[in-house]
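Let me give you the structure first, and then I'll get to my questions.
With one protein chain withheld, the remaining protein chains of the complex are depicted in position.
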């Protein structure tokens, strides 16, 4: 396994880092968060122009020939700026599924910045089980009618298409019998209830009441949506792991600076050995998190689903737990100031906290990793 | 729940503490540990004279009217001196079972200091499951013939009687069908393989090959030994919890003194804030451990076995985990010196480590506690 | 843990329980249970009920209107109130400034303030922390310049809890700027209605605004509002800090929270059953529950020592550390329990009278904000690092 970036990857990393530091100051982000849509279409256009939307896709899908490592590079840098734009739902999750389902037409629009997507994988009673799908798709006139509830669909309100896993066969928790549907914005019977999340992004509750779809709205094969969905979520995990690593890197830097600047008892906080060592522990966790995230980004492309799952669950379990510690320590070391909405660090803390929940928390993924037999040495 | 000692309990605590500090210096203990029997018969005689062997027994059993709290008081003080004498196997485990089984004759000898006991509850394949008993007792001529293997029987070599749970009915893991037998020292077919343990006490492997016993060797009722055994082990847990609390208390004091005395970089270690805070954490754990141990000692007398089990499992789980941290921190704060056989702290560390294993480790007991529904408020 | 609660204490506990059951208004109980925002009136209503019963000030001596309870009775009372889901009693008047006035105040101050504190007629807040002096209390800069029969106060306090509701504030102010750090500080009572007092909310990361900045711009304070001698405020402050800590851990409330965790875990689904039946999550709950039990047992040991006549000392720091960590663990369990429905941010749903259907389960909205908000417990009231420093000094002798 080689952790060195290629020259193209270095260029990509530099360009996203430059955007975050120059065009994404925290006060601007605050305004974006409070705006109606919650993010900037203008930024999105820049992302398209800079090729970031095309970065993780193969060339024959209209991409630039990259993959999950490129997505991780973007997401790590976005983590450092808490970028609000829906790269995860539209590009990583949605785009990944379009590619897997061979929808080059939609992908083309996506990389041009003309398409927003949402993946509505959460079901109210499923907790973190992707196979638990109660939403039903009944066959009707050569097409399908979808009914059910989906929760916390990120980017749901902005999405031109919502990708909805629904049951076409089998029992509520069966892996087989799940089909992925592309549900167009404004489809009759589709109701959205949009809201802001505690970590500042946008999501929606999705109600489907007899939403009528045609056969071409199926993404992939009927009944065989679960493997695609699981692969997409695994890529999502690799991507948010990189985002978390970026957040941790930012937290290390701001906490270090705060400790050096802030005085108590007449001396900088950084002169207290207890805080020094705790800041070091946070740094150590952050370094490891970055390594874990890129390891997952490399291995999520593995041919065997179990290898892929082991790698991303390892990263998610480790980073979820480390993220709790890093976030909690950062707030503690910032003292009362860290508790305020005003200080950026509280926003990083909140996002880092919620990333642990996203796609399954660290306990869930440690169990998944263990159930797959833990790490298996190949060869 | 009242944590205040009665006057009698205070006297008992003072008297054992006096013995430990005056008559049990660490160098003397070292010699005892290396002696053939591993502990002192002379001390045992004093224990009898001072009433400590009678302390936890009801008056109608020849005791002084105390109970598990008195046992905890003795064990906490013994913990501070790492006392080697077999109070746990003979008085707490063995004596408790004699009382439960109504053997006043043997109890009389016990409180006089004339009797040693061992409880051979460990089976090689049972891990921490008390109901897992493969040793068989076949009925023979109105009596029984015992065959099987028991492991790590503390005080086995010195014991006049070894109490052996054996199966008289049921399957290997059934609670019913276990009978407790009093096996006399030197019984034909009984082979002992005695050894020292890593924490300095004595135990033995016990092999039984057709050991012939009479009906009066049964302790309690045939087939109904499991509830007695479980109650005895629960009392044992309360007792070693107190011992662990005593050990932690000692560790806090010696670590504090070491940090104040030992110099590095020209100043006492105690001047380093990192070590100060870690020493404080160890103190905090030790205080809580003491409270947990006495809570268990009070509640182990509960009428309902489930209440008893919840309380001792809570203590054992909490103390086992805390003990790991306290022991590890103590060694770390003593630096290289803490690694040596010569420094007493290493011996306290080892005993504290092994107490976590004894009667089931902290993970086992946390699960037991959780399986019983966690803490239940009465009334 | 009533294994050997005496018949008298058992009767006392039953009386407390019956009283709360009968008298705690249902709407308040409901808000607390659901983690909704309490308003000024909610607190005051409940405190007046306790006042009427004579139970509002367990820590006060009988002569001032306290109930004259033993330490164990107070422990039982605190636990029952906490478990019941009653609001906490706002401590700034009853628990903090009142003992100071009793000890250091003039007769006039006692006559003026104590009855109104007891009856919850007057709401107090605490003016200790300043922007440049958080854990380092003695670094405060707010200046009180004596001019005849009054002080002129200029400066700023921060992290002032519920100052928006307060009628009075007790402050540490610097009366002698030339003196060394802990000298030259005085303890002053200030009417919040005085001209020049401004309160500005601080929005915390959970979206709430419970804490405030309080600005003093040439505020005139009569010299008669000085408590204790001028420049001796540090002694007064230390007395206050050491005075009342027994309920700092709030075991009753922790038990209430734990019950809530189990309730929610029983409602959440996992693997076909409830989350509470999930062995892994049950084990996770047990981890926290064991810490709760350990803290409770430790407190009861301290109460036993107190009953035996020993004044509680540095143990208060131990209880502060573990109590605050426990509260954080409990709110952390709650966000773990609720999974994806920790995401929706719906501050309105935390207000009483919000009538739209909830997003996700009805208990979900306050859980992530509660976790975020609870990070404060290890920072305020003397950060846990400061508490460790106290223990290092006074218990370990470093």
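Order as written gives the chain letters A, B and C; numbering starts at 1 within each chain.
Convention: contacts are C-beta pairs under 8 Å (C-beta built on N, C-alpha and C of every residue); 3 or more make two chains touch, one makes a residue touch a chain.
All values reported here derive from a predicted model rather than from experimental measurement.
Trainee: Any idea which of A:172, A:231 or A:298 touches the chain not displayed?
Mentor: Checking each option in A:172, A:231 or A:298, the one touching the absent chain turns out to be A:298.
Trainee: Decide which residue listed in B:76, B:160, B:205 or B:243 touches the omitted chain of the complex.
Mentor: Selected residue, touching the omitted chain: B:205.
Trainee: By the contact definition given up top, give the residues of chain A that touch the hidden chain.
Mentor: 1-4, 256, 259-260, 270-271, 276-277, 279-281, 283-284, 287-292, 294-295, 298-299, 301-302, 314, 317-318, 366-367, 369-371, 374-375, 377-379
Trainee: Take the complete complex as the reference. Which residues in chain B touch the chain that isn't displayed?
Mentor: Chain B touches the chain not shown through residues 122, 124-129, 151-152, 173, 193, 195-199, 203, 205, 263-266, 272, 274-275, 324, 328, 331-332, 335-336, 338-342, 346-347, 349-350, 353-354, 357, 361, 363, 367.
Here is the rule we go by: only the chains that are shown with their structure count from here on.
Trainee: Could you tell me the distance, in whole angstrom, between the mean C-alpha positions of chain B and chain C?
Mentor: Measuring from centre to centre gives 42 Å for this pair.
Trainee: Indicate the whole-number Å distance between the mean C-alpha point of chain A and the mean C-alpha point of chain B.
Mentor: That pair's centroid distance is 52 Å.
Trainee: Among the residues of chain A, which ones contact at least 2 other chains?
Mentor: Answer for chain A, listing residues that touch two or more other chains: 272, 274.
Trainee: Using the touch rule from the top of the page, what residues of chain C touch 2 or more other chains?
Mentor: In chain C, residues 385, 388 touch at least two other chains, as defined above.
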